[in-house]
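Take a look at the following structure, please.
Heads up, one of the protein chains got dropped from this complex, but the rest are sitting where they should.
Let's turn to chain A:
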Amino acid sequence: MAIKSKPRIKVPSGAKAGEIIEIKTLISHEMETGQRKDSTGKPIPRAIINRFTASFNGKTFFEADWFTSVSANPYQAFFYKASESGEFTFTWKDDDGSEQTAGAKLTVA
């Protein structure tokens, strides 16, 4: 299954310089493991999101490779040390090659 729904992101809108903020993300995806069989006994092929990337002002600061053991509708939380105002870009890469991105703005006081 390709990525089809809008990801959900929780990022604080503002932070102090040097503050470490938590970012939470959630995307809808079946994360089909390739281990299951359909009703006729044929294996259902693997179809997962295999990579999540987080960048700020174009610079990647966190990357996750997901394997088949990651639950359906993958949730990922991680941290970022705020230094300047700018924009986050989050990317989810599907096994089928498709990508979904989402963004969020951060203002550093």
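Details
We take it that contacts are C-beta pairs under 8 Å (C-beta built on N, C-alpha and C of every residue); 3 or more make two chains touch, one makes a residue touch a chain; residues count from 1.
Keep in mind that, in the parts below, contacts and distances are computed from a predicted model.
With the options "Amino acid/amide ABC transporter membrane protein 2, HAAT family", "Multiple sugar transport system permease protein", "Succinate dehydrogenase" or "Thiosulfate-binding protein SoxY" in hand, the undepicted chain maps to the protein name "Thiosulfate-binding protein SoxY" (source: UniProt).
Of the residues in chain A, those that touch the hidden partner chain are 20-21, 33-37, 41, 43, 56, 59-72, 74-81, 83.
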